[in-house]
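I'd like to ask some things about the structure below.
Every protein chain but one is kept in place in this view of the complex.
This part shows subunit A:
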């Protein structure tokens, strides 16, 4: 990778596998590198490391390399690896754990920031009403992640707009959000889970509310 994310890779965290086990209950050290996970993975074409390499790096304690990888964000959680692992390692669960860590530390490769921005916007929406309102979510994601600029540049914004219009005409884009009555319960669930981790660099203190993904200073420009 030429994105400068690999500078800290020389650091080794020998306790990484143990820490992963304690936090997630997943035991990566039983891997014997049969590569069944990688053979069945539909998304290796977009990954920088294959799933078996991620497991290996993790056992070796190459923390920065694992956390800064595209692989963990490109994983679509299709669960094929988890299903087929002969040693019963929940590899897709491992990817989730690593995403959560990378998200908390704010180390997400540039080409995967849109994925994280979408997840964040989604959770903000759930926190607000207890349910997701797709039309509003997509609009907010586009604006706050800066994705609209890339799509304007590569011309796909217009096909997105056409798609939205086509859905609206078919009565598939309701304009009124639905919500949960027991908002307090939802608020408590989010509170217990800990506020979604701030994604800022230390210099940019996040605001205490989690109202909007626009606080996401990681969003491109």
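Everything below uses one rule, namely that a contact is a pair of C-beta atoms (placed from the backbone, for glycine too) under 8 Å apart; a residue touches a chain by one contact, two chains touch by 3 or more; residues count from 1.
Note that contacts and distances are computed from a predicted model.
Taking the options "ABC transporter ATP-binding protein", "DNA modification/repair radical SAM protein", "tRNA 2-thiouridine synthesizing protein B" or "Heterodisulfide reductase subunit B" in turn, only "Heterodisulfide reductase subunit B" matches the UniProt protein name of the chain that is not displayed.
Across A:107, A:123 or A:143, the single residue that touches the chain missing here is A:123.
Panel shows subunit A; residues 24-25, 42-43, 45-46, 74, 76-80, 82-83, 90, 92, 96-97, 99-100, 103, 112, 114-120, 122-123, 126, 130-135, 138, 141, 145, 147, 156, 159, 163, 166-167, 170-174, 178, 180-182, 185-186, 189-190, 192-194, 196-197 of it touch the chain omitted from the view.
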